[in-house]
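Input: one structure, supplied below.
With one protein chain held back, the other chains of the complex are shown just where they sit.
Note that the chains are named A, B, C, D and E in the order they appear, and that numbering of residues resets to 1 at the start of each chain.
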Amino acid sequence: MKRLIALLLLSTPALALAQAENGPNGADTAWIMTATALVLFMTLPGLALFYGGLVRSKNVLSVLMQCFTIAGAVSVVWFLFGYSLAFGGNGAWIGDFSKLMLVGVGHDTLNGTIPESLFMMFQMTFAIITPALIVGGFAERMKFSAMLAFSLIWLVVVYAPVTHWVWGGGWLQEMGLYDFAGGTVVHITAGVAALVAAMVLGPRKGFGSSALMPHNMTMTVAGAGMLWVGWFGFNGGSALAADGYASMAILVTHLSAAMGTLTWLTIEWIRYGKPSMLGAATGMVAGLGTITPASGFVGPGGAVVIGLLAGIVCFSATNFLKKVLKIDDSLDVFPVHGVGGMLGTLLAGVFSATTLGVFSGYGFAEGIGSMAGQLKVQAIGVIATLVFTAVATWIILKLLDAVIGLRVSDEEETQGLDLSQHEERGYDL
Amino acid sequence: MKRLIALLLLSTPALALAQAENGPNGADTAWIMTATALVLFMTLPGLALFYGGLVRSKNVLSVLMQCFTIAGAVSVVWFLFGYSLAFGGNGAWIGDFSKLMLVGVGHDTLNGTIPESLFMMFQMTFAIITPALIVGGFAERMKFSAMLAFSLIWLVVVYAPVTHWVWGGGWLQEMGLYDFAGGTVVHITAGVAALVAAMVLGPRKGFGSSALMPHNMTMTVAGAGMLWVGWFGFNGGSALAADGYASMAILVTHLSAAMGTLTWLTIEWIRYGKPSMLGAATGMVAGLGTITPASGFVGPGGAVVIGLLAGIVCFSATNFLKKVLKIDDSLDVFPVHGVGGMLGTLLAGVFSATTLGVFSGYGFAEGIGSMAGQLKVQAIGVIATLVFTAVATWIILKLLDAVIGLRVSDEEETQGLDLSQHEERGYDL
Amino acid sequence: MKRLIALLLLSTPALALAQAENGPNGADTAWIMTATALVLFMTLPGLALFYGGLVRSKNVLSVLMQCFTIAGAVSVVWFLFGYSLAFGGNGAWIGDFSKLMLVGVGHDTLNGTIPESLFMMFQMTFAIITPALIVGGFAERMKFSAMLAFSLIWLVVVYAPVTHWVWGGGWLQEMGLYDFAGGTVVHITAGVAALVAAMVLGPRKGFGSSALMPHNMTMTVAGAGMLWVGWFGFNGGSALAADGYASMAILVTHLSAAMGTLTWLTIEWIRYGKPSMLGAATGMVAGLGTITPASGFVGPGGAVVIGLLAGIVCFSATNFLKKVLKIDDSLDVFPVHGVGGMLGTLLAGVFSATTLGVFSGYGFAEGIGSMAGQLKVQAIGVIATLVFTAVATWIILKLLDAVIGLRVSDEEETQGLDLSQHEERGYDL
Amino acid sequence: MKLITAIIKPYKLDDVRDALGELGIQGMTVTEVKGFGRQKGHTELYRGAEYVVDFQPKLKLEVAVAADRVEDIVEAIRNAANTGKIGDGKIFVSPLEDAVRIRTGERGPEAL
Amino acid sequence: MKLITAIIKPYKLDDVRDALGELGIQGMTVTEVKGFGRQKGHTELYRGAEYVVDFQPKLKLEVAVAADRVEDIVEAIRNAANTGKIGDGKIFVSPLEDAVRIRTGERGPEAL
Partner (left out) sequence: MKLITAIIKPYKLDDVRDALGELGIQGMTVTEVKGFGRQKGHTELYRGAEYVVDFQPKLKLEVAVAADRVEDIVEAIRNAANTGKIGDGKIFVSPLEDAVRIRTGERGPEAL
């Protein structure tokens, strides 16, 4: 987040204020409006299609519906009090209710150089995609009602506080955590929550014994392309300005995605004799997720290495989870986003170093003098987010299971969620 | 439209001129180029996919083809004289021929702070989507030739004048009508025209007796997502600037879409026991269409109420039309866009009030002192647009029916329009 | 390219420098970041879907995979040395290694008014789409390994030098060639390479005797819509600024696409009795490809004529290639992009004239006084690009054929590339 | 028992089902098939390349019935599926030696 | 030889194939079909328009076997496909006069 950079670079509040008092910047506003559209586009239809293609035909609408409903419900909650909890006040742990329903925000209320309404919208698109990512963990077996309840409670209990810690002036931000666009806030929280959900719900019927194949890889690839493009808004927009920081964030994002793609498909090529389209797309997402926390701090040389490591590590994690741990994280949210988010948050502490020659980045956080120092902060960020998310998610799910039940019946699962939850079918060709 | 706001705020022409003389604004230009791309994206492929998925497999290409051909043909007509009819001169009822073929428009000709070529393009994308929306009313039964003739005649006879009334300096604009991004100009005209077309053409074979089901809901959802994102350009771009007005317009647009989604699916959930993906997507479109005229004038609190009402009213209208009136408006253009446009135009007169606490907006039009006053203007705008569109559309269709015939033969309809009109098939999987 | 214009208008380096020293422009940066996203969107998922829908079901993933892998691999090569070869130094024929791995490029390094990292990214998206276009020439029969090797070698041997000639300060740019956004650099090179590839590889099994039909026209149309929208970034972004030049480039681009669409479908309507969706979409691409080199130099009147000619000429070329020459350029890359690129590069020399009344453009290149003079330069550009590309592509392919073999076995071709190259299937509905 | 197999035009399915329903037949199995016959296909053009699509989409209905009902049923299908135009399709009758209802194990005509 | 045709619920395919495999039967041909029968469909609502989807997705298995194996195989299919719920499907047995293996030209039971 550019805000973060601003806070770090301009260490005196007076200066920060001065910048804000400079008034609105049209170019920054133009870019962040665009970036906001791009990030919404990542979820709708991007992620929805990416995920939708990977499930079986009988469940495709349930996944699309989950993404859509989350977009709707999260937006309203974010407006009512979510934004205030994340970005209101100066608490170390959680925001306050000062920005409830955007009270007092008008056309000319600013956040930095852009309208606050825009900052809130941009953040809202992040708040939408994070629970939408979790859908991949419990896909093809969760009740729609439970999914909706879970997503909203999780938004308030997990997402809002972690956002506050990292971007809202909370303790991790104070400590100098480098998370430019959401390695901890978005990817670790979503990945860990998906893993916990997969474990609490248990595997899909037939997991391990019969084929639970993607029903439409062309849909998945269409979504993957949209994710790649949309991610320019995700990371580039996090600079909150139309400047060299934003451009560089886009460049490193793109290079990491490219390397992730190539790495994953190369591993498959070597190991299985053939590279696959799904492998390429998954590597791309791994590259994107991993560079996310680092994207404002590293240079293009570092980005290439990050993409390479993303491919290797996330590939291994995917196989480990599926083949060794035999956990049915349906669409591999944890190994790709969770592991990628952790890896990237740590690597942000490495490749932000200015002393790595062609792999150099743009320096550590204000007040942190060494890679070890930055890495320590990064590790604290990773662990805190991981542990908090895991525990909170587990509790939410267990409670919900007791109250309304999480999983559809066996018969409904066999029939498919499209018919059992929505009385609709994806195709009638 | 920002232009409108400018006209209203800067009530003396001299001042308006002064602003124009300030010269071009790069940020505004950057944003409106982006918005123009987003609005084109709403039609191609957005609306084309949204509509295409809802028809039967044998007619999918005909719908895509109609959207594509309209995009091509409207653009050329708009360039030749459509734009001039809508935005040339100062007549109360219709423009003039002063801007035929953009005579005299160069790189540095401005409209406000943006190049006139860009203003004309931005408006062109609105002129494209409006007849494309009507396609939903006569889908699956109209001859391609008749469709093309109708769309172009309608553009000139209905769309261009109404645009002039509301945005081109015509009588409704003079009167102070609030239509920020096209509640009257786009949604009421398209909705009413679709209804008239559905009535003149008569229902599809099998309407009411057999299943005329959507053939590909995933395509419809992909299109719905694109509409949501593209609408940021539609409403946000209508500010014609990259500023707090544009940002706020995007925020209220998004919130209304979110509430529309939630409302429609909740009604279904209560009434039928299950919420549907198509319901969610339809509620979203209803929310978007309804906020459109109001999007520059209301605050986020008002937007939430508008989205809620959009869901309730458009849901009821859809059922009423289908079950009570038994009119085969194939893809429900009138109950969603027409009714939504009317509702939104009226609500713009309510929630622009500054005295509604958290539901307040940003004030009535210059010279209008009360909600009753604004509402009266809004009602006049709604009724005038509705009546004029209905009559003109009916006459155009009746004439065309007499001259070239509107509807394909029974056999062609049974075979499907893809083969009978285009000798192509959508799928060969 | 705006750079080009700048170079031509500001003929003294001092002045050019002065402009650069003006520092970064946020609005230009905002727009070019957007344009970069739009051009990437043209390839992923735009072109991938456009092409993917046109092949048979058993090869759809191979096409998507080729586009994805090219995006990944080209990006990395571009970063390592491709960009430097194209835009480093001042050689007449080829760049140098001064910008290897973007050495020395930081947040505030500029290229004109935008960050150099952004200029490099924007150009990267062009370097991605060009080899991706070639995929259409050899689709459904090339080995994945050969495709990858070919694409990368071709990028370095053909694309980088031609880019340098035209945009990197090379001999064609010096001579005053008008190629705003890639008629020679992108479309002629891709079209000619596709033709040569089609000839070297030979036709697909069954070409001419059995049906090699598109398997999913809805996918193709979705991609076509994305291409149309994305092209606003392609041509509008090539102004490298958010100004009247960019706006006008978008307007002429749009009008040419519209006329191309209408022209192609009208010819079909007259000749075959029915207009087709694929015809409309192909005409659109022809219109877009043809206006590309001219888009910064011609006015809207000229654009309409260019679109008309694009439709007529590319339609004829497609039929000629398929029916007379019987060359199996699978997805008609040469007749649409190659021929369109040549036509457009020549027409840029015509419609840039300021003396054509309503069809006037914005003047010839600095130092060129007549249409004949400009046309001569344009013709040299076309011929040089054509000959160089043809020869170099032929040599690369022949060498690769000898070393690793270009084509899959008969059996693999019958089975389909999805299974034989990637062990995946597109659909399991 | 006999197996009656009818190849019909797709849009006639509802009519045929209604006709069979009136005869008390409710079970049947339907398959989407491609029919080649006297009824010719059409030519599609994709960018100038002609593709002759020489099959017609048809539905195949399979109905297992007791032997004595064959004539009625054949007649009913014929009446319902008939348009008088080429390509209306065929009805085939073939012997069926046994039938089993999986759920109950009933055999013979009771299983239908 | 006989042709055994079974209409089963789609998710039972693996079970049936396993059961047949145990009897040494490995060849069969499977078709996706729409089944109409006692088992009723469901109603889908699209924006208030009700569509009764009255067919059930089923799979049709065709297995050609030597005449003396019919009983065993019918029994095996029945056991594997049985859920006790309505809509479990049917097994039909019909006469088969000849069979040819295209590759070798073998005829009769050897061809299977």
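Methods note: a contact is a pair of C-beta atoms (placed from the backbone, for glycine too) under 8 Å apart; a residue touches a chain by one contact, two chains touch by 3 or more.
Since the model is a prediction, treat every value here as computed from it, not as a measurement.
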| item | value |
| --- | --- |
| Displayed chains contacting the withheld chain | A, C, D, E |
| Chain A residues touching the omitted chain (full complex) | 211-214, 268, 272, 276, 278-279, 282, 318-319, 322-323, 332 |
| Footprint left on chain D by the chain that the document does not show | 2, 6-8, 31-38, 55, 58, 60, 70, 74, 77-78, 81-95 |
| Touching residues (missing chain, whole complex) on chain C | 210, 414, 419, 423-425 |
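The rule we apply is simple: only the chains that are shown with their structure count from here on.
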| item | value |
| --- | --- |
| Touching chain sets, computed without chain D | one piece |
| Pair joined by the larger number of C-beta contacts - B-D, C-D | C-D |
| CA centroid of chain D to CA centroid of chain E, Å | 18 |
| Whole-Å gap between the CA centroids of chain A and chain B | 33 |
| Centre distance in Å when chain A and chain E are each reduced to the mean of their C-alpha atoms | 46 |
| Where chain E touches two or more other chains at once, by residue number | 44-46, 53 |
| Multi-partner residues of chain A (at least 2 other chains) | 25-27, 30-31, 34, 216, 222, 423-425, 427, 429 |
| Which pairs of chains touch, using the document's own definition | A-B, A-C, A-E, B-C, B-D, B-E, C-D, D-E |
